[in-house]
Structure formats: C-alpha cells, structure tokens
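One chain of protein is taken out of this complex; the other chains stay put.
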Amino acid sequence: MHNPDADAIAAAIGPGRKRNWNRFGAEDEAGLANLLTPERTAAAARLIRTGRVFNLALPLQERGLPVLPGRPSPQHYLRRTGTDYAAGVRRKGGFQSMDDMLIVATHGATHVDALAHVGDDDLLYNGVPIASVRANGARRLGIDKCPPLVGRGVLLDLCRLKGVDRLEGGECIDGALLAACAEAQDTAVEPGTIVLVRTGWLSMFREHGSEAFFASEPGIGMDAARWLAERDVVAVGLDNYAVEVIPTETGLPAPVHRYLIRDCGMYLMELFQLDELAEAEVHQFFFVAAPLGIVGGLGSPLTPLAIA
Amino acid sequence: MHNPDADAIAAAIGPGRKRNWNRFGAEDEAGLANLLTPERTAAAARLIRTGRVFNLALPLQERGLPVLPGRPSPQHYLRRTGTDYAAGVRRKGGFQSMDDMLIVATHGATHVDALAHVGDDDLLYNGVPIASVRANGARRLGIDKCPPLVGRGVLLDLCRLKGVDRLEGGECIDGALLAACAEAQDTAVEPGTIVLVRTGWLSMFREHGSEAFFASEPGIGMDAARWLAERDVVAVGLDNYAVEVIPTETGLPAPVHRYLIRDCGMYLMELFQLDELAEAEVHQFFFVAAPLGIVGGLGSPLTPLAIA
Amino acid sequence: MHNPDADAIAAAIGPGRKRNWNRFGAEDEAGLANLLTPERTAAAARLIRTGRVFNLALPLQERGLPVLPGRPSPQHYLRRTGTDYAAGVRRKGGFQSMDDMLIVATHGATHVDALAHVGDDDLLYNGVPIASVRANGARRLGIDKCPPLVGRGVLLDLCRLKGVDRLEGGECIDGALLAACAEAQDTAVEPGTIVLVRTGWLSMFREHGSEAFFASEPGIGMDAARWLAERDVVAVGLDNYAVEVIPTETGLPAPVHRYLIRDCGMYLMELFQLDELAEAEVHQFFFVAAPLGIVGGLGSPLTPLAIA
Partner (left out) sequence: MHNPDADAIAAAIGPGRKRNWNRFGAEDEAGLANLLTPERTAAAARLIRTGRVFNLALPLQERGLPVLPGRPSPQHYLRRTGTDYAAGVRRKGGFQSMDDMLIVATHGATHVDALAHVGDDDLLYNGVPIASVRANGARRLGIDKCPPLVGRGVLLDLCRLKGVDRLEGGECIDGALLAACAEAQDTAVEPGTIVLVRTGWLSMFREHGSEAFFASEPGIGMDAARWLAERDVVAVGLDNYAVEVIPTETGLPAPVHRYLIRDCGMYLMELFQLDELAEAEVHQFFFVAAPLGIVGGLGSPLTPLAIA
C-alpha cells in the first residue's frame, strides 16, 4: 500500500531517491561497500605509519552504555563462574573453565546498521521489498551481506574546527561545514572513504546521563547527507546515537537514514568513541570494522579500529 | 582448596607452569598481546600488497553452525519486521525501521577466548584468583582487557603440507610438524606472530554433521603448545572447535588450554574458516581481529580478517 | 492471498470450519474458555475431597526436557550466585540475595497454546486476520486473553483402558475410544470440561530420548477432535508434544490444531505429566492452570494442577 507520508519524506529528501539503485547491479546487496576495492584497500594500508591502533568502540556492558529507552540493555550471563570453583565445585580432571552468554540489541552499542535496517514506502535499498525482512531475519540486505569495512578512514573533527568541546543538541551539520573541516585538516573526502565525524556528543552522556543524551543531538542534516553521498562515501560514523541531527530539520523521522541507507546504500555507524583519535590528531588512517556475520541481521555490534 | 588433579595436570604439562606470569608486570591482564607493539603492527601492515580481504568467520546463525552439545545455539530475534509494515503497520511519519536482538554464547561461533576463560588449581593467568570471575563477569582478565589483535598473521596449512583434505580426528600436531610447515612455506614464526593452523576439520561438520565434528578432532598437542609458547606467538587460531587435539594425549581435559591460556597468556581462537585463504595460497598477511569489548566477558564472537 | 492448500486442509477437516466463530460475540478472544462460568467452577470445586494436589508439569530445565529440534532449550541464568558470596563478595549491609533470568520458548515446556498460535488461510479464530500477529506480539487472541483455566477436569487414561504402558507412535485416537474410556471410568465429558488424555508417550522420551520421542506420537485424530468439539470441551491436554497424532492421518500438517484452535477456539495443552494422577486413579478433579499473562503471547509455560 502507498505510504501517505511518502510524499512528505520525498519532499524532505529532495531529488535523489533511488540514487544508487541498480548502480552495482539489480541483485546487489552490499551498496557502497562495493567501492572498497582491493586497490583502495592496499592504498589505504599505506596510511599505517606508527602502527598505533585506536579502538573506537564503547565498552559493551549492561550499565554505562547509553541505551535508547525501550530497547533492552546488553545482558551478560555466565554459565559457569570462578566463584563456583573457589566454593568447591569440581569437574572431571579438575577442569576449570568458564563461559558466558551475551544478549545484545544489535543497535544498542557501538554498531553499524545493515542496509535492511531502514526502508521507506515498503522498499529497501535497491528496490528490495520490505517484506523480505521476516521474523527470522532479513532475507536480503542483512548485515551478513556487508563486507568487512576496510579502507581509508578520515576523521572530521568538528569540535576542533569550531573550537568547542561539543556541538549543541539539535545543531545541524551541513555539507559546507564538512567541506571546511576536510580542507582545514587537509583530508580530502574521496570516493571509497569511510568518514567519521566528531561532535563531542558522547560527553553529554558521561556528564548528564541518558535522558539528556537522547533528548536531542547534533548531527548530519540533509545537506550534509547529500554531500557525503555525492562524494561516494562508503560509511559514516558519529559519536552520537543516530548519525543525524535530532530533532530533524523537518520534524519527519529519520530523513538522513531514509536517504543514505535506502536510497544510497551507505552504511551508518553510531556510538563511536572518537576522543582518543582526536586527541592524537590522527585525521587519516586505515579503518577496519568487521561486523559479525549475523545471517539476516539488521545491524551488528562492532569494534571499529583506526590504525595509524 | 588444593585441586587433587593438579599434580596430574602439572605432570601432563611438564615444566613451564606460570611461564609468562609477571613477565609483563604483576598487574598485567593482556598477556602475550603485549607483544603487539606499534612497531610490529606497522611492519605487519607492509604485508598488505593486493588489498584483498579474507573474512575468516563462519556465518553467525541459529542453524548451520557447529554448536557444542549443551551450549545454546545463537538466537536472533527481530523487534520489528518488514512484514509488519507490508501487512499494514504504520508508525509516525511513515517511518519503517527494523531492529533485532542477538543471543550468543561467546564461545558458540568463530571466537577468541578471554584469558579468564580457563584456570587451574583456582588460579588464572598471572596468578589471578579464579574467584575474581563472578556471576556478573570477570573482574580481571575479561575479554575487555584483550586489545585488538592486530599484527602479522601466518597460516600454517597442514593440509597442503601433508597433501590431504583434512587431518584425522585425534591426530596430534607436534612442534616439528608446525616447524616443517613454516619452513616449507617460508613463513617464519617469530615473536608477536598470530598463527592460524589449517586442519581441514570444518569439512567434517559440513559433510557429516555436528556429532562427527565434536566426537574428536585433530589439533595442537602439548609439544606443539610449547613450540608456540617458546616462539612467543600471541594468538593461535584453528579451524576446529577446541584448538587442541581431542581426545587429549593423556585423557586429562584441556591441557593445551590450561597451559597456553593460564600459564602463557596466549589467546586461543576457534571455528575459523581458513579454506579461502588456503586456496589463495596466502600464508602471510596483516591479521586483524577486534573482540567485542564485553566487560568481564570470557570470550567474544569475532570476525577475524586476513588482509593480504 | 488464497492459500492453495486451503482446500486440502478443508477437505481433511471436513464440515465444521468456523465452528464457534461469532458464538461468543464478534469480538470474542477467549473462545471456549467462555464456558468456564462461575457456576461450573463452583460445581467443580466440589470434586475436591481429599485435598491432594497433583502437579502436572515437567520440571523446567535446560537439559532433561524434550525440546523440539530447532527450538531453543530453556535457559536459566543467575545474576548473582551464592558462590559469589561464599567466595567473598560483599554487599552493603551484608545483604546476600540472588536472582535469575529465565529464557523459555512458550511452547518448549509444559504449556498451553494461545488461540493466536495457529491460523489457516490467513485467518485466526473468530475470523481475526493473521496479520494481527506482529513482531511485538499478537494484538488479538494472545495468551493474555486466555482466562485462568479453572473447572472440572477429567483424565481419560487410555493406557489403563487398553492395558498398555503406552500407546504406539502414530496410533490415532478416535472419538469412540475417548467415549469408551469416559464410560469405563464413569467420567462423562460434559460441556465446560477440561480433558486430559493419557497416552504414556512421555516414557518414550525417558527411555529412548528426544529423537524417538519426536519421530512420531500417538494422539488425537480428526474424529476425536470433532468428538471433543461437539462436547464443548474447553481445553485438551496430553502427555505428548503435539496433542495430535503424528504422522497425521492425511499427511497434511496439524489438522487437529487447525480445527480445534482456529475453528473451535479450544485450548491445546502439551507435555503434561499424567502418571502420578493415573497411578492414584484420580479420573475427575478440580483443574487449575493459570497461564502467564504474556501480553500478545502465543502460548505460556504452565504448572497445571489437578486437585482431588
């Protein structure tokens, strides 16, 4: 059925619906990750000079992570504990092993969205019917179809550019700001790049807690989204919870998700920890983020790395 | 209390108990990953020539993974589906997003063991009391203390060396075999290396199912374990379910785990998919495996990469 | 869309599709539980003479329950353990409490099916569209709409009638057999009765394991289903895994479920432990089974009681 809000969102997005559909073939499920060619990866590897590895993930824990209200926190359960053994539990041959279970919302920690995560008007990227996402998973465009994101990474440190600790909640980032930052840093945003944008917003969670963190956020607006899409950026990661500015420019939910994921096949990544990278003034690096291959998954928790 | 099997396992292991304890400091929780220095990482990056990326993980799914009897399969649940929208569910602004939950045994897919995974005689690596592993996780030596495993990787393709499709169940790999393979391939095993050993055993699961797969396996014996430890290998990954030969040489459970994890602080990795790498004859590469930072976790599912 | 198998299943079921639709009102969601009137409940209470309480549930545990292949076993995780305290964990004020999580398939233990559990040709009981069962639960006919099942219970002990320990796998129970048993026991099956049928099949699991247990089972055939429906039985519980005979009479999947749940609004209950009741020769009793009020749930684990 036609979605009555489709016209409003189409107007909000402007030209460019279906931007990359069929670009990589009618059956393509990887979207802009197709641009991560071996050549680009090999070239990006030459950015590794000192060998320093930055871990961009937040610790995965039940408490201490900003988790969207209404989404379960990560849960971690042990099937055997060391205290069991210390208290006298004995297994054959004196074996003392311990293991555990993880329950995690795939979008509830540092993560990447699958292309199946967001649709519009009953269609996903490349025209895939939304009904292909069933109770047992996405038959197409699942996170298992996302190749490892390995290539040239660029950090656009907007805090540094603007001389602030963090951008304001609701502050809308446009293409000109991204361009200015790239130029100031001398880090061109070329096709096949993975772009990380630092807003400093995570400090809102650390300083003021979850409610303040989720009430609003600085983020990518539609103009910046188009800027990224025009440059064939493969993936964009922010230190906020939704990549895009909240509240959105028009008030309609998630226009940037709808455009970048569905129309462009770009990968959105959230809850990145970028402070250490910024502090070291590392603005270009070899980026490696390998999602778990959850078959039919709509996203994956992630430990993204910047290697400099 | 003293573990009555401690003497037997000490005899099975031979000299070398507490091999690396205190080597990296009394408070160290990273073990041999301390050898992954920036210098080594930078040198390893120069192994990237073609830019080809090999994903060494098995797909993460409820069916189709070999899962140890008595351990729950991965489970994947959607909080919203596309079929919901296709069947008429409407949200504000026509928003169509879908997300999901993952329930996974940290050792139930391609994974790395935390140093807290296996102890002996009530002690973990570096003398940490086993009672530090509580119901809410390992307070020390959890997988969150394991840095990203980034460095030089070597594939020892024993199938190729021996001209077989897979080694036999119960076949015990010794140090001489590893040395011969390394020499035949001209891939020296140096300090700080991550070693992957190909036995072909995963094909047993694909061809004969779970029961045959878990009944036995070819794997590392105590001699090979010492060989790896003497060479200061950081991590060892196999295409079987337990790294070590099953049944074990003495019949005592898991001597290789006890020695390499607890005494040496080495990382064991299991259920690796190594066929594609072997087929491409890539025997040296830039290895990247970044565990999820599960606070207090006893292991982590993993998407390890070999980049050549 | 019309289900091409609808005609086959309609033929298998014969006359009587939509049997009780609209009988209790167009908006009814409780089905035959409407017959559990206070009058009937009060009358049934007079069956309590000795005060003996029989627990008809199997223990809820990860191992030791027959769990259908492809369905996760129950999982039970502790958030705090006593061994933690014994090993020295201290909380404020010396408090020592322990709690835990249960993960359970609602149909993976002794349970009752919600009326939303099975549909046919895109319709559920009372003509409710099957699309009302969404990722976040059944908006109609969920187990939360099932009132506590409290009333007169009758055990039809077919093993006793036939002088066998258990019926055969694939043995089809017909209405005449149920009638003969009711008569032999002098326990008339009247409107508003909850009927338990003992086949002895659980012993197959205990003696021969899961595979044999699920390979086939004795159970209710279409003739017996009609017999139960004609007598306005509210709920029927068996000591097998599917109530109905497996393989089914026609080979089509689950005709008894389709007829009794969808057409009649009857409650099906499975994995009942009936041996103790049979041994005590208690054939009439006050039956109490109160499902968990899982909002939108498709079933509920259950601890059914027979009070005599």
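Observations on the model:
Order of writing sets the labels: A, B and C. Residues in every chain begin at 1.
Rule of thumb we're sticking to: a contact is a pair of C-beta atoms (placed from the backbone, for glycine too) under 8 Å apart; a residue touches a chain by one contact, two chains touch by 3 or more.
None of the values given here were measured: they were computed from a predicted structure.
Contacts of the undisplayed chain with the visible chains, over the whole complex, involve A, B, C. Of the options C:Ala11, C:Met98, C:Ala176 or C:Ala215, the residue whose C-beta touches the omitted chain is C:Met98. Within the full complex, the residue among C:Ala45, C:Val164 or C:Ala184 touching the omitted chain is C:Ala45.
Considering the whole complex, the residue from C:Asn55, C:Ser203 or C:Ser216 that touches the absent chain is C:Asn55. Among C:Asp120, C:Glu171 or C:Glu244, only C:Asp120 touches the chain that is left out of the view. Contact between subunit C and the absent chain runs through residues 1, 3-6, 8-9, 36-45, 48-53, 55, 57-61, 64, 71-72, 74, 76, 78-79, 81-83, 85-86, 88, 90-107, 109, 116-122, 124, 129-138, 144, 147-148, 150, 251-254, 257, 286, 288, 290-299, 301, 303-305, 307. Residues 75, 77-79, 81-84, 86-87, 89, 101, 135 are the ones on subunit B that touch the missing chain. Seen from subunit A, the chain kept out of the figure touches residues 62-63, 70, 72-73, 75, 78-81, 84, 87-89, 103, 131, 134-136.
One rule holds for everything that comes next: only the chains that are shown with their structure count from here on.
Simply put, subunit A must spin 180° to overlay its Cα atoms on subunit B, rounded in steps of 5. Centroids built from CA atoms put subunit C at 44 Å from subunit B. Subunit A and subunit B have Cα centroids lying 26 Å from one another. In subunit A, the residues touching two or more other chains are 78-79, 81-83, 86, 101, 135.
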